[in-house]
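Complex shown without one protein chain; remaining protein chains in place.
And now, subunit A:
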Amino acid sequence: MAELSTPTPSASAPAAAPAEPGPEPRPRRRLDGEWLRRYGVYVALGLLVAINLVITPNFLTVSNLRLQLVQVSPVLIVALGMAMVIGTGGIDLSVGAVIALSATLIPLYIGYGPLVAILVALAVGVATGALAGTVVARVGVQPIVATLALLVGLRGVANLAGDRIRPIRDPFLRGLGTGTLLGVPYVVVAAVVATVVVWFVLGRTTTGRQLVAVGGNLRAAALAGLPVKRVLTSVYVASGLLAAVAGVLLAARLQAVNSASLGQLAELSAITAVVVGGTPLTGGQVRVLGTVAGALLLQLLSSTLIAQGQSDAVTQLVQAVIVVAAVYVQFGSRRTR
């Protein structure tokens, strides 16, 4: 599983853990606690799929599944970057504005060819991520404030750059938005690739280990000689880049860019997916597959409610309750106060 955590005593070993050497005794299985915390999101997702199989006609059709995946992909891509940032104990509120800005630039630079336009959009994501990372890592501003300032400011820049809704007629970008690879839409392929890359980086590389170490205990990581500032900066760069990727994909799929509305509240969807997926906001632990399941769960939840003829109002109310319930199951019992 793609679960990585720094060995914090409170999380891994309760006070009763014996100190004697020798083979470690098997920890007692507690179905209600640790198990639910670890696999709850998958169980919930499975349950929701099962319910849908029964109550939603045409649920198990290729077109419906494809639609669900296409819709969840941009959210998931953003959430993966968010998961890395949250793993370091930070947060990135700027992703929605980065989506809007990068997408807005596409119609402006499409005259130079689609590849140039895409590169400009991605470069902007990297640049804004580097700015956020520098302000957080080098200056020491709290992540929530630094990225809040970027959220406000970058949305303004996006609105200045895209003063009206601009259509995208470029065939390459349209193909990117609507085309498929062996029946799988490119948008979904991109999300899968992003998931695998993030999973690999976190689970199999030194950078990934350093990332969770920084999130687990920043001072200890610094004292251990880890390149804390570089790690911190790079997660915001990664988050900015992934947000820009989502922006490009959304622009390609929607074939028009409205800088005022695109990516609005995307930061909150991404954070919700990450947290519902079992990654604690306090950092030191990232669950990549949990994040995937969290994003799928939220997507399926809203589409199920809408398919059942529920209004936006009910959908939001149910989502709110589910989010709190999911977080309570996973984190609520750790601190009993």
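Quick note on the criterion: a residue touches a chain if its C-beta (ideal position, glycine included) is under 8 Å from a C-beta of that chain, and two chains touch if they have at least 3 such contacts; residues count from 1.
What we mean here is this: contacts and distances are computed from a predicted model.
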- Note on the structure: Given "Diguanylate cyclase", "Electron transfer flavoprotein subunit alpha/FixB family protein", "Ribose ABC transport system, permease protein RbsC" or "Amino acid/polyamine/organocation transporter, APC superfamily", the protein name in the UniProt record of the chain not shown would be "Ribose ABC transport system, permease protein RbsC"
- Query: Among A:69, A:85, A:150 or A:187, which residue is in contact with the omitted chain in the full complex?
  - Reply: A:150
- Item | Hidden-chain contact residue, picked from the options A:57, A:111, A:140 or A:309 | A:140
- Item | For subunit A, residues in touch with the removed chain | 91, 93, 135, 139-142, 144-146, 148-160, 163, 264, 268, 271-272, 275, 281-282, 311-317, 319-321, 323-324, 327-328, 331-337
